[in-house]
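Note that one protein chain is taken out, while the other chains of the complex remain in position.
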Amino acid sequence: MSFVRRVVAIARKDLLAEWRDRESFSAMFFFAFLVLFLFHFALGGDQALIRGASSGLLWLAFTFTSVLGLARSVQGELENDCLDGLLLYPAEREAIYLGKLLGNFLVILVVELVIFPLFAVLYNMDLWSRLPKLLLIAVPGTLGFAAAGTLLSTMTAGLRAREAMLPFLLFPLTIPLILSAVKGTEVVLRGDPFELAMPWLKLMAAFDTVILVASLLTFEYLVEE
Amino acid sequence: MPGPAPAVETRRLVKWYGGYPALRGIDLCVAPGEILALFGSNGAGKTTLLRILAGRVRPTAGTARVAGFEVGKGGDRARGAIGTLAHGHQLYETLTASENLAFAAAMLGLGRASERIAQVLLRVGLEAAAGSSVRTFSSGMKRRLALAKLMLRECKVILLDEPYASLDLQATKLLEEFLMASKIGGVTTILATHNLTMGFGVADRLAILRQGRLVFEGRRDETSLEAFRSLFSLHGELGDVE
Partner (left out) sequence: MIRRGAERVLGGLAALGLLLGLYTGFCYAPPDAVQGEVQRIMYLHVPLILVSYLAFFVVFVTSILYLARRCERHDAIAHSSAEIGVLFTALAIAAGSIWGRPTWGTWWTWDARLTTTTILLLIFIGYLMLRALVDDPSRGATFSAVLGIIGFLDVPIIHMSVVWWRTLHQPASVLRPGPSTVAPDMQVALYTNLAAFVVLYGYFLVKRVRLEEARWELSRLRMEGAA
């Protein structure tokens, strides 16, 4: 029971700390807006092309923005030795990992919930009616990305080339996840029957399971010195 | 061996960071209820030793036992018996004093801690600033809050790394009272410091660490401050010590 309380305490602390000065949130929102805005120019102003590529573009926006958030989350712990402090408590390492994961996951999800309407407005698409199904795809996708990202950002946090290393390690590993999320989103946006998205959901579930189990087993080795 | 089991004990403790030897074989023994003051300049290995005892760093060789647990093997339960006051204050700047303590309480597994939190804030003189963001605190206030965090629950062993740094007069007195009260309560304390005068004043035992080796160890009541000061300068480290 205290395990769950610790996980929730860490996530709450992260969200609260973030909400106080909103540094991370703002940076992520503005970056997301910028990325969405740039798509217009990158694709030659062709609205039809953008709508056709919308599932891929959405996930590009989500993942790039997430990397920003993940990096800042660990930075926050490195200031003032807070990560050290966190590890000095009698808390299981798994609880610390899950707590950070939960915090990261929720932050990224909130940003996604803002990106959806932003995209819909900029590119004149109706995403609102499809939102529940879109979330059905977005949640496992985001969970897997946050899980891998929490693990890897812990690894890269102290390194010299950390801004480059986190995406360089994270993206190849999560390609199957991003791929499945894009395909699943495509199914929803085209209005196809949802069963077509099932294989992709299964793949995301497989990825999420593997990454969560592997992270829970190896996190304690990562943080000890 | 007569007497109670030592609260803290290390045998041939070694720690290498890459090619750098931080600790080169430390044999230490601290009885329950004793206060050990550890002196040494920067890089002598004080912080490394404390972090190994706290279970944060894994030794390269040798063993250490703290509060009855072997370091690294006792796991999470061992850490529950140990309280620390680290170099960096380990506070979240965007949260308030109460929120920081509430988080610490949750992580320590203390349920319904709001009363306790109010108590410790009062004890360190921060009750007025309870709802203020830590970002607005002076460094002295931050140190006091870190001390309050330590006071949240009873530990068997306390490890303090440079506790006198950035403390004003009032806070220093607070720390001294806390150390004395803990000692009466049977808590074992190891504090690492630059501050010869303060450390000497509060200790039962003294030790000097130099380049990863324990070059002196003895009882405080067998020497005087001046004698100890000259002993310390003998090891050529007096430059950065008060």
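Residue numbering begins at 1 within each chain, and the chains themselves are lettered A and B in the order written.
In this text, a contact is a pair of C-beta atoms (placed from the backbone, for glycine too) under 8 Å apart; a residue touches a chain by one contact, two chains touch by 3 or more.
On a predicted model such as this, the values are computed, not experimentally measured, just so you know.
Taking every chain of the complex into account, the chain not shown here touches A, B. Contact with the chain that does not appear here is found for just one residue of A:P132, A:P172 or A:P193, A:P172. Only one of A:M1, A:A48 or A:A161 touches the absent chain when the whole complex is considered: A:A161. Residues 14, 16-19, 21, 24-25, 60 are the ones on chain B that touch the missing chain.
Touch with the hidden chain on the side of chain A covers residues 148, 151, 155-156, 159-161, 165, 168-169, 172-173, 175-176, 179-180, 183, 199-200, 203, 206-207, 210-211, 214-215, 218, 221-222, 225.
Keep this in mind: only the chains that are shown with their structure count from here on.
The distance from the centre of chain A to the centre of chain B, with each centre set as the mean of the Cα atoms, comes to 38 Å. Residues of chain A that touch chain B in their complex: 2, 5-6, 9-10, 13, 16-18, 20-21, 76, 79-82, 84-92, 224-225. Interface of chain B with chain A (complex): residues 51, 54-58, 76-80, 82, 84, 86-95, 99, 103-104, 106-109, 133.
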